[in-house]
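Only one structure is covered here, and it is reproduced in the block below.
Left out: one protein chain. Kept in place: all the others.
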Amino acid sequence: MTIVLGGEQVASVIEAITPGSVTGHDSSAAWVRAETWPAVARGLHDRPEADFKFLNSVTGVDYIDHFVIVYHLTSLGHNHSAVIKIRCGEAREDPVVPSAVPVWRGADLQEREVYDLMGIRFEGHPNLKRVMLWEGFPGHPHRKDFLR
Amino acid sequence: MVEHEPIALTPTPDNPLFRQTYELDRSEGAVINQMRATHIEQFPDPLIEVPAEFRRSIFVGSIDALLNWGRKSSVFPLMMGLACCSFEMIASAMSRWDLSRFGMEVFRASPRQADLMIVSGTVTWKMAPVVRRLYDQMAEPRWVISQGVCATSGGPYYESYSVVPGVNKIIPVDVYVPGCPPRPDALIYGIMQLHEKIKRYSLAGRAAGRE
Partner (left out) sequence: MTDGFLDNAFFRNIYCNLASSGSDRCAGGGPFGDGLLPPGWEWLAFLVTAFVTVFVVVNGALMAVNLYIWGERRLLGRLQGRLGPNRWGPFGLLTPIADLIKVLSKEDIVPAAADRLVYSLAPVLLVVPVLLAFAVIPFGSSTWAANLNVGVLYLIAVLSVESFAPITAAWGSQNRYAMFGGLRAVALLVSYELPLVLSLIGVLMIAGSLSLVDIVNAQDVPFALVQPLGFLVFLIGSVAEIQRAPFDLSEAESELVGGYHTDYSGIRWGLFQAGEFMSTMVSGAIIATVFLSGWRGFDFLPSHAWFFIKFAGVLFVMTWIRATLPRLRIDQITSFAWKGLLPLAAVNLLASAVLSLIWPRPSVGELWAMAAVNVVVAAAAIYVLGQFGPKPGERPRPAVAPALGATGREGAA
């Protein structure tokens, strides 16, 4: 069974890799500052004590006044998993997060899907287009304020 | 564990893949948007109209009977599955329900050779131009069965942002089979109803409601 790292453990691991990038933690996840995310992701992937080679999923959440991106990671070597949350900006307008595709290629389609349905831009994504809906669709339907 | 060289990724606007496909995606999206704007009204159900003067003609009547018997006895379905209903369609061709009893096991992959389009499952707007094109590519005479509530009216996705509210908005439908998904028995019952319908076609009277 995979060991699920708590938020505090994940935060300490990240803090050891890139100091000053963690803004806080809750029981299950560590919160990471958006600007430092590329360095944190690279470290989580490459450093032997973290060794998160596998990205389970990318999720977008709409909290009415801001958006949050959730990355679920698993290390196949150490057999442990972690949850990273990133807050995209302070307001609803133009939420931006650095892309994780340079680190995990599997993030490609998932980030495109989040962009498609939630309208969150992933900076540095190689091919950020709609994937479920068609180009020219008005709006992003999984936002809470989307009305048909 | 195999370590790979980090791959240099170019961001969106400079990426050749993005540049090459974006215009294509835009034009496809324009087609879908136009379809969504224009296909508001549903196509009327195809009716069978046999003119009165032909109904009494023995010659036309007997030719009709022969042709319609032939058509109803060899309805080749199109090998097209859209969603979960397609598994019921597949099951109805397998050994327990066995569509081949009616000479229908010949699922044709090419629409040119198929007679019956079983719209099996949810039709999204992104798929709608494809369904329409497949229907256009089929040779006359052709029939359509709408299998399941999603294809019939949108079903649980009624008024969804991405689902066609009934496939009869984009193609005329002959037989509707309700269910979510309908069991193979129900689909076969729908096919029997289609057989009854085909028997009433006529040489002279074309089915009403076609374009």
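Labels for the chains are A and B, by order of writing; each one numbers its residues from 1.
Methods note: a contact is a pair of C-beta atoms (placed from the backbone, for glycine too) under 8 Å apart; a residue touches a chain by one contact, two chains touch by 3 or more.
What you see is a predicted model, and the numbers here were worked out from it, not measured in a lab.
Where chain B meets the chain that is not shown, the touching residues are 4-5, 7-10, 15-17, 66-67, 69-74, 79, 94-95, 98, 100-103, 105, 108-110, 112-113, 115, 139-141.
Just so we're on the same page, only the chains that are shown with their structure count from here on.
Between the CA-based centres of chain A and chain B the separation comes to 40 Å, rounded to the whole angstrom. Taken together, the chain B residues at the contact with chain A in this complex read 1, 6-7, 9-12, 15, 17-18, 21-22, 25-26, 28-30, 32-33, 125-126, 159-162. The touching residues of chain A, when paired with chain B in their complex, are 53, 77, 101-102, 105, 123-130, 132-137, 141, 146, 148.
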